[in-house]
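The complex appears here without one of its protein chains, the remainder shown in place.
Then we have chain A:
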Amino acid sequence: MSPLRKKRMYLVMLLLTAVSVATFLIIQAFNQNMMFFYSTTEVKSGAAPTDRDFRIGGLVVNGTVKRADDSLLVSFDLTDSQTPVTVQYTGILPDLFREGQGIIAKGQLNGNGVFVAEEVLAKHDENYMPPEVADSIQKAQMAQTEMPAMPANHKN
C-alpha cells in the first residue's frame, strides 16, 4: 500500500469511528430522555414504569385540589374519566391549571402509587385539550362498554 493510500485509510477509519461513537452517544441520550405517556388507567393497572420518569395526563377531578398551608405543596387527582390517580407537586401551577381542565404532568410514581410531578403543563388555550388526554379519555370510555359513554366535561 502506498503511503498516501495508507494515510487515507487511517483517515477513513478515524471518521468511521467518530461517526459510530457519535451515533452511539446520540442514541444513548435519546433513550435516556424518552418519556412515554400513560393514561391514569394504565398507571393504576401497573403498566407504567416505576424506575423512570414518564408523563401522565387527564382531567383534574373537581374538589380534589388541596394546597398545603405553609408551603407550595399541592395535590390533586387526575382521571381519564374512569380511574383517578393522585398527583403531588411542589411549586407554582400553570395559569390554566384548574379543576376540570385537561393537563399533563411529568414525573415518577412513588411507592404509594402517588405520582410525584416535577412539572405540570396546561396549555395556553382555555378550550384546548392535550391530544394525549383526549385520546386516553376516549379509550377509557370505549373500554367501558357496559356503561353509556359520557361526554368529557372539560369546559370551564
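By our rule, a contact is a pair of C-beta atoms (placed from the backbone, for glycine too) under 8 Å apart; a residue touches a chain by one contact, two chains touch by 3 or more; residues count from 1.
The definition used in the following text is that contacts and distances are computed from a predicted model.
The unshown chain of the complex is recorded in UniProt as "Heme lyase CcmF/NrfE family subunit", chosen from "NADH-quinone oxidoreductase subunit H", "ATP synthase F(0) sector subunit c", "MauE/DoxX family redox-associated membrane protein" or "Heme lyase CcmF/NrfE family subunit".
From the options A:Val12, A:Ala47 or A:Leu72, the residue with contact to the chain not on display is A:Leu72. Within chain A, the residues in touch with the undisplayed chain are 11, 22, 25-26, 29-30, 32-37, 53, 55, 67, 69-72, 90-93, 95-96, 104, 106, 123-126, 128, 130-132, 135, 156.
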